[in-house]
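All protein chains of the complex are present and in place, except for one that has been dropped.
Take a look at subunit A:
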Amino acid sequence: MDLSRVQKEIKEISLDKASGISVRVMGNDLTRLQGTINGPKDTVYEGGVFVVDIEIKGVYPFEPPKMRFKTKIYHPNVSSQNGAICLDILKDQWSPALTIKTALLSLQALLCSPEPNDPQDAVVAKLFLGDHPLFERTARHWTRTYATPGQETEGLTQLLEMGFTREQAQEALDGAAGDLNAAIAALLG
């Protein structure tokens, strides 16, 4: 693998403070990296910090880096189960003239403009097209819950105070797109 290229790429990303992305090395070789993307302004992902697992294979840059969201995210082109990403440049449209940085920036752009007609998560895409307000509420709720560092949503705090377990409370809130009353109703059956 072209280690010197990966090294240069990491250095270049660390020098760029303005783009809202970062990357760090996991472990002691350069095959596993972790990137972060700041949720773009004026989107349902605003305020969130999304962690992306990056795997650099031996033939890089002649094969795309493998990327998946580690942070849960509610987006038509990302699996809500395992974070798998549907983005052409990470698949058949890859070119070695692209870099880890341009790939992360493309992910950021994907957060700005989802493509529900080429979905990774059919359920999310259906909601995106069918009930957009509910999609937005759910996505915002996920952003607050999973992508906002060190912050517990008010709803979760209240449910925990009411004596529900963290797991129960989170599941109910997720099911109700963050709506506290609906979550309570669901929990109380």
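Methods note: a residue touches a chain if its C-beta (ideal position, glycine included) is under 8 Å from a C-beta of that chain, and two chains touch if they have at least 3 such contacts; residues count from 1.
The rule is short, and it goes like this: contacts and distances are computed from a predicted model.
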Undepicted complex member, UniProt protein name, chosen from "RING-type E3 ubiquitin transferase", "Origin recognition complex subunit 3", "Magnesium transporter" or "Elongator complex protein 6": "RING-type E3 ubiquitin transferase"
Residue of A:S14, A:N82, A:S95 or A:T157 in touch with the missing chain, whole complex considered: A:S95
Contact with the hidden chain (one of A:D16, A:D29, A:E63 or A:D118): A:E63
Positions on subunit A where the hidden chain makes contact: 2, 4-5, 8-9, 59, 61-63, 94-97
